[in-house]
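So that we are looking at the same thing, I have put the structure below in structure tokens.
Of the protein chains in this complex, all but one are displayed in their positions.
Let's look at subunit A:
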Amino acid sequence: MSDKMHLKMTVNGKQEDLLVEPRELLIYVLREKLNLTGPHVGCETTHCGACTVELNGKSVKSCTVLAAQAQGAEVTTVEGLSTPDDLHVLQKAFREHHGLQCGFCTPGMITRAHRLLQENPNPTEEEVRFGIAGNLCRCTGYQNIVKSILAAAAEMNAAKEAAE
């Protein structure tokens, strides 16, 4: 066992101080030390995207990030998108448009879609499909996931226009 290190990171807006081994993977620190079980362990080999979180404004697969690399980082998981009183627009859109069946890929899909819409608020269907190409779903055939993300984009844009 290697020496433990003091890991400081901001997770969903909250400063966290943890003692970890450098070799620990971010996904396990989030799930087992911080009880954030939204990000899932799927393939554990960087393919499926179920463990997707935001790290310093980038979508990353947290099974392939060492906890040590997240020193000083800002991390957002699917838990950080909603408030206790209200779901995020993307979550509502997934419910409305049946964007999930078993739900295993959903937290990764929504976290990835969240970043995608930050960078491209008005994507085409093709851009959505290319933008979520790192997230696998074995149930839906992606049709309703794409529909959900496009619907959320439209709603977010309408809300932004109404605010202006």
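Here is the rule we use: contacts are C-beta pairs under 8 Å (C-beta built on N, C-alpha and C of every residue); 3 or more make two chains touch, one makes a residue touch a chain; residues count from 1.
Just so it is clear, contacts and distances are computed from a predicted model.
Student: Write down which listed name, "Allophanate hydrolase", "Carbon monoxide dehydrogenase medium chain", "Cytochrome B transmembrane protein" or "Xylose transport system permease protein XylH", is the UniProt protein name of the chain that is not shown.
Tutor: Protein name of the absent chain (UniProt record): "Carbon monoxide dehydrogenase medium chain".
Student: Of A:Arg31, A:Lys61 or A:His97, which residue touches the hidden chain?
Tutor: The missing chain is touched by A:Lys61.
Student: Out of A:Thr10, A:Thr37 or A:Gln71, which touches the unshown chain?
Tutor: Looking across A:Thr10, A:Thr37 or A:Gln71, the contact with the absent chain belongs to A:Gln71.
Student: In the complete complex, the non-displayed chain touches which residues of subunit A?
Tutor: Touching the chain left out of view, subunit A contributes residues 1-3, 5, 21-25, 28, 44-47, 49, 52, 58-61, 64-66, 68-69, 71, 112, 116, 130-134.
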